[in-house]
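Of the protein chains in this complex, all but one are displayed in their positions.
In this document, chain identifiers A and B correspond to the written order of the chains, with residue numbering beginning at 1 in each.
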Amino acid sequence: MRLLLRGARVVDPSQPIDEKIDILIENGKIVRMGKNIYKAKTQNGEESPSTLKTLDLRGKIVVPGLIDMHTHLREPGFEYKETIQTGCEAAAAGGFTAVACMPNTNPVNDNRSVTESIIRRARECNLCHVYPVAAISRRSEGAALAEFWDLKDAGAVAFSDDGKPVMNAALMRRAMEYACSLDMPVISHCEDLHLSAGGAMNEGFVSTELGLHGIPSMAEEVMAARDILIAEFTGTAIHIAHVSTAGTVRLIREAKVRGIRVTAETAPHYFTLTDEAVREFDVNAKVNPPLRGVEDVAAVREGLRDGTIDVIAGDHAPHAMTDKDVEFDEAAFGMVALETSLGLSLKLVSDGILTLDQLIRKMSTAPARILRIPGGTLKAGAVADVTVIDPAAVWTVDRDRFRSRGRNTPFHGWDMKGKSVMTIVGGKIRHHEP
Amino acid sequence: MRLTKKDLLGMKDLSIDEINLILDTAESFIEVSTREIKKVPTLRGKMIINLFMEPSTRTRTSFEIAGKRLSADTINISASTSSAVKGETLIDMARNLEAMNPDVIVIRHGASGAPHLLAKRIRQSVINAGDGAHEHPTQALLDMMTIKAKKGRIAGLKAAIVGDIAHSRVARSNIYGLTRMGAQVAVAGPATMLPRFIEQMGVTVHHRIEDAIRGADIIMMLRIQMEREHQNIFPSLREYAKYFGLNRKNIRLAKDDVLVMHPGPINRGIEIAPDIADGPASVILEQVTNGVAVRMALLYLLSGGKA
Partner (left out) sequence: MNAKKVVMDADGIDRSLTRVAYELLERNKGVEDMVLVGIQTGGVFLAERLKKKISRIEGADVPMGVLDITLYRDDLRTSNRKPRLGKTDIPFSLDDKIVVLIDDVLFTGRTIRAAMDALIDFGRPKLIQLAVLIDRGHRELPIRADFVGKNLPSSLWEAVTVSLKEKSGRDEVIIEENP
């Protein structure tokens, strides 16, 4: 089966390219890009419409398949929150052709068998690529290193104790050194657990008014600073997950200037919402790191604009009602993201903060490069992972129509402009909205 | 003027008119409590559930007496553990209570926002009897009633609130109420007890008790929670009592006719010296009396025919 994507504006930051051009896909790979491929093919008699499926994509934007490098698919262990199947359905519906999933499952993904089982389940689902992130420490307890080589062999693409940050700096140093020798990235969830202990939201005026225990921005920043120092001292690389504070943006910016190998991601909620969203004790706005202040949101947006923050990743964290429908202090941290990420991120383009090229770089090309995985490009020969965006589509977020099992979003009812209408994974259409 | 709210969740939501209505109504109820038959038939046949998810004697008893003086049936439900630990969620518990058709649910809960969660889910009126470190509106109202009775007004007075502001719902509710009614509020405590950006609530911030109580018409001393010593909020009770306690010496900085208040229960000799707690400036027992009247007023104003 051959697929011709015709008439769309193609934006590929890896080449870079931004023009109206056709794309031909064959055997799951991109064969060529060019003007009027269709006309040429049919005129030469090479091609009959019966063997070539042509998609008329005029008015649409074709980009390299989006990659969310920070998701929680909850399987194994928490299938009542999400499964690999529902998570992948949500990913495909949200325009993602690949996701990396964090190891805080049950059991924790700290050994080959868990990694392999995730990959096997994802293959069975056959909706999008799933790249497991393995734990840094056994059971993510922060004491002893997991078997990095074995995990890499099994298919893990990075190491992280996401959600259970490595408090021991010596262990973090060893993890970064060992991973570097394997050419594997380490992803750091920066949170000093002593500083954040008991916290339920950002420490600021809102937490003062609500009488909720606050998580100071410094709880993130001291750990970001620590990991940057380790990277500098050892010459290894670090990827800072879900940057939420102005201080972290500044630390990363300065580190990059000094040539330290640091990359960073943020999530749409950190450049969209402030801690005011928690005002009415809305548990759907309870995330970790917490939604921050106005200055932090401005700094994160500036960090995205000036390139300090390389990646937008959703930190998709589905929960069941039972995890959320409780007192604010007791409610689980996290919100779903896969089906709202692109809509919220496109707002950065209409706000003039990013060009479309820069946005796609952060949602596809950069995560592919950081995780050393295929994708992030539409170059000939590349795997045919493609997302088609309708920039004019106006829609309203309806959590009851999510493919994800999670309904925990503060964006329910929000109006969005622009959405993914087709997701092509390995040349196969995995999601299509008429 | 009437109270159109379904619930009383916090002082932050109350307008000046609403506060005055509650205080005026409460004043009328003071008389009922002085009668030989301290009971009126007003809420006969109404059911009030006191849901106390955190230990409390004073507030629970006060609500219970208030309900009984209005002839309502009051039922006390106490749970020492949080709902999540018990396995039943607050929502489930609320739905069960709702099915028993009470008219008002009074809730005390260790988690900020728990009454708000309840109020959103059930038809009945919810009164916040203290949630986490968030609000304790009936305490603020009884404090304001006491101040008004003694001083004749609230506007223009200088009030000092001293102690662990960060963990105090009493402080927050009083800050909202007193500032709205036109009083000047100063807070004092070691920096570890003063939450960030507290000044944005319209108060002045001090790190010495002397600076806060100088020229004050009202001094509110907050109860020090002993267990905070272990969280390094303060080094020792001895040091706290010495540098932040109200005593015969530092009280002289306040106005001669200063009122000394305390939400209770008192740690004698720690936040307040015994001779001050029992002295002429102390209105701590009037606060308790007024507490019943304020709660009667709220039960009266909130419980009623279905809309």
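The rule is simple: a residue touches a chain if its C-beta (ideal position, glycine included) is under 8 Å from a C-beta of that chain, and two chains touch if they have at least 3 such contacts.
The model shown is predicted, which means the values in this text are computed figures rather than measured ones.
A.B. asks: Relative to the complete complex, which of the depicted chains are touched by the chain excluded from display?
C.D. replies: Counted over the whole complex, the chain not pictured touches B.
A.B. asks: One chain isn't shown here. Among B:45, B:87, B:152 or B:280, which residue touches it?
C.D. replies: B:45
A.B. asks: With the missing chain put back, one of B:35, B:153 or B:252 would touch it. Which one?
C.D. replies: B:35
A.B. asks: So which bits of subunit B touch the chain we can't see?
C.D. replies: Touching the chain left out of view, subunit B contributes residues 1-3, 21, 24-25, 28-29, 31-32, 35-37, 39-43, 45-46, 70, 297, 300-301, 304-307.
The criterion applied here is as follows: only the chains that are shown with their structure count from here on.
A.B. asks: Could you give the separation in Å between the centres of subunit A and subunit B, each centre being the mean of its C-alpha atoms?
C.D. replies: Comparing mean C-alpha positions, subunit B is 46 Å from subunit A.
A.B. asks: Note which residues of subunit A are touching subunit B in the complex, please.
C.D. replies: Spelled out, the residues of subunit A in touch with subunit B are 203-205, 207-214, 280-281, 322, 325-330.
A.B. asks: For subunit B, which residues are in contact with subunit A within the complex?
C.D. replies: 12, 82-84, 89-91, 109, 111-114, 116-117, 131-135, 166-167, 169, 172, 195-198, 200-201
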